[in-house]
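Report on the structure given below.
Note that one protein chain of the assembly has been removed; the remaining protein chains are unaltered in position.
Chains here go by letter, A and B, matching the order in which they are written, and residues are numbered from 1 within each.
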Amino acid sequence: MTQRGALIARAAPVLACIGLLALWQVASLLLKNDSFPTAVEAIRAVPAILGDKEALINILASLRRMAVGFGVAVAVSVPLGLLMGRSRQVQAFFNPLLMVIYPVPKAALMPIIMLWLGVGDIAKTLVIFLGVSLPVIYHSFEGAKAVEEKMVWSGAAMGLSAAQRLVRIVMPAALPEILTGCRTGLVLALITMITSEMIARQSGAGNILFNALDMGQYDTVFAMIIIVGAMGICLDAAFERVRARLVRWSEPQFDMPLSFS
Amino acid sequence: MIEIDRVSQVFQTSARSDHLALSDISLSVEEGAFVSILGPSGCGKSTLLYIVGGFVNPTSGIAKMKGKTITGPGPDRGPVFQEFALFPWKSVLGNVMYGPRQQGVRAVDAEAQSRALIEMVGLKGYENFYPKELSGGMKQRVALARTLAYHPEVLLMDEPFGALDAHTRTRLQNDLLNIWERDRKTVIFVTHSVDEAVFLSDKVVMMSRSPGRIRQIVDIELPRPRRRTELLLDPRYQKFVVDIERMFDDDDEAGPGA
Partner (left out) sequence: MRPRILPTDVLLGTAPIALVLALWQGLVSFGFAPVTLLPPPGIVFGRLLQQLVTSTFQQEIVATLIRLFGGFLIAVVFGVGIGIAAAASPAINSVVRPIVRVLAPLPKVALYPALLLLLGFNHESKITLVAADALFPILLSTYFGASTVEQKLIWSAMAAGTPRREILFKVVLPAAMPSILTGCRIGLVISCIVVFLAEMITSTDGLGHVLVTAARTFQAVDMFVPLITISLLGLILNGLLQAVRSYLLRGFPEV
């Protein structure tokens, strides 16, 4: 009884995927629009893209930049967020600056950064870094702020220094919230990457999308959407597995992914 | 007024084990009676109250109100929860007015009635405060006023004074008795405190733990109106308290869950 329930729960996202694709198929058949290929046609075009060596290399290079940008952002943002959560001064110092930066579209900085740094890896990675940082800082901050004061006190009573308390008590206690931020950040990294490629129009998945659009290769456009969508879903699912393993002790707050996009 | 007839409640706990929370409870409460339910934590007092309230359907057996089977909540039975459960988005007045408005009373009349009730529970001047701005005792008064406002025939009170300090608790007990002596509503009152049960009630229902059963029903034959200070010196009152506490002690010696 419960086993079957678990099986259905596992299969549900797959069923949802199939359902959405079926919906797409029906809609495209009904609309009969030249620029709206059916789901089957789009899926058929996927191997062609992944088989194209240049496109594949481009996409992999994008993913590498994404990984670097994400990694550096997490390494910088988590300590900053934790410090902000534990120290009123640090919070007062950074909060207004972050509030001003928050609504700035990070991918929109692409043209300016390109103006300064050219179109190399550094510019693209920097934009991803900026895109990921804020949510990770925000969640680490919230996580650290919510850590029970008594827990930190008892750490102090045991003779831990301030730095030790941050690493040994605050960080583990805030871990669930930090990981929620990282999960959001990961999806955002992918979004920033694709958006900046759409804006810069040099290489990568975003560029392939719009080149295909310009050339009227609609199958490729939709196939690329499937590829990018699959990347997002897989990254999120993979991270969710890691997260569930790392913070088994904490009660899950959302079992639906809460991401920025 | 209320008939509980061989009610049992089974809860499904993790995976597949069933937990028998209430076993074969039968109880009748007469109109205008003040009945307390007393028992150790987890014996199913709240569950029993929720069944009478119509919030929970019993696994077996039936509960009746005035001869009609209880199938859901209704304004004839007013709950007062231990957690207050005030609407945080409404002011004190808004909370108290909610019931009458829901019953279709005109806004002006509902407001006038509610203001009178708020005054009666001693919160005049706090009409426009929000629950978060009140102390625990004040919140409990608002919760009581909110329930009284829609004139339920039966009050279902679940450890309403459990979270309060001794002083506030005593004051609210006196207030509740005054209100009850005036209106003579039927009250089912769940509590942990033997003193409280004896002081307030006509009848104390003692429950035993796991599965919840009725152990004994004690009639509290003390004169009314009751004054706390007089009662504390009254040997009859003292005897009731001591007897009931002894019975629970015996229960403990029998071992937990026995």
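By our rule, a contact is a pair of C-beta atoms (placed from the backbone, for glycine too) under 8 Å apart; a residue touches a chain by one contact, two chains touch by 3 or more.
Keep in mind the model is a prediction, meaning the values are calculated, not measured.
The shown chains contacted by the absent chain are A, B, with contact judged over the whole complex. Which of B:F34, B:Y126 or B:Y150 touches the hidden chain is settled by the complete complex: it is B:Y150. In the complete complex, the hidden chain is touched by one of B:K68, B:K132, B:H167 or B:R182, namely B:K132. Touching residues on chain A toward the chain that is not drawn are 12-13, 15-17, 19-20, 33, 35-36, 88-89, 92-97, 99-109, 111-112, 115-116, 187, 190-191, 194-195, 198-199, 205, 209-210, 212-213, 218, 221-222, 224-225, 228-229, 231-233, 235-237, 253-254, 256-261.
In the full complex, chain B touches the hidden chain at residues 50, 53, 55, 72-75, 77-79, 81, 83, 85, 87-91, 98-99, 102-103, 130-132, 146-147, 150, 152.
Note that in this section only the chains that are shown with their structure count from here on.
Work out the mean CA point of chain A and of chain B, and you get 51 Å between them.
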